[in-house]
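Every protein chain but one is kept in place in this view of the complex.
This part shows chain A:
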Amino acid sequence: MHHANHYYGHSYVMARYCGFPGDPPRIRGYLQHGWNIGDGLAPDHEYVPGVPSFVWSERTRRRAWSMGRRRVHVTGAPLAYLLAMTPPSPEPREGTIWYPFHGWEGQHVQGDHDRLIADIKDTEPGPVTVCLYWQEYRTASVRRRYERAGFRVICHGYRGGWWKDLDPGFLDRQLGELLRHQRVASNRLCSAVLYGALAGCEPAVYSDPMQLRDEKDLFGGRQRIRRQWAALHGTRVDPEVARAVAVDELGADRLLTPAELRALFGWSGSRTVPPLLEPEAVA
């Protein structure tokens, strides 16, 4: 139903978990696609009364309810499902995967990349993989700056637009990278850090958090994140505490069965998988 359900290949992961091998059936509701400290919806996605929300954690459900949202269900994050479907890797972990804070489509980050690089070099003991968002990755000057620092620079891909250029393998690639690394780090607490903590990485959040141009601190913003999840900030973080937080925030202890998810998503009657329609095709 909602284009954001397909971001990062989330709908594909959920469909696979529910036994739909191809394109996902239409999710009858809105699936949270990134960690946040509000009601689980992205700031640019208005709540529509009557449309169910599928959020990652019980805390998010409580917040959403307190904000007048109804028909809110805790499903857990798609990455938690993907991890549950992924057999343990025999490969040894090495180094750090580092996610510099990024803007999303149309947003611009203001900050000192050189200072960030220096902090990473001072802190990380092993090889570093820097994962850039597709915008920064395509910006040669930014990408080369990290490459010149001696880091391996990667991009998980494009998260997908309005039902266009979808990337069913995005989350698989991200989890694959996380499972290869010993540590995960960023200059802001974000989905990727929590994903890494859940996937067994030692997380860290440090250095200049940078900021978006005209950034608005919703729901208490950065200050609240630093206070409420203080245990995840710093160059060295207790991995057990971090894992417990990740389990909590990603709802990894609240995963639903395929039958339950099919019922919630309105997939129970889906015998055949309808193809995803491009906007042009709809028109």
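In this text, contacts are C-beta pairs under 8 Å (C-beta built on N, C-alpha and C of every residue); 3 or more make two chains touch, one makes a residue touch a chain; residues count from 1.
We adopt the following convention: contacts and distances are computed from a predicted model.
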Not-shown chain resolves in UniProt (candidates "Proteasome subunit alpha", "MoxR family ATPase", "Methyltransferase family protein" or "Sulfite reductase [NADPH] hemoprotein beta-component") to "Methyltransferase family protein"
Give the residue, chosen from A:R63, A:R159 or A:R262, that touches the chain omitted from the document. A:R63
So that we can see where the missing chain sits, which residues of chain A does it touch? 58-59, 61-63, 65-68, 218-220, 224, 227-228, 248
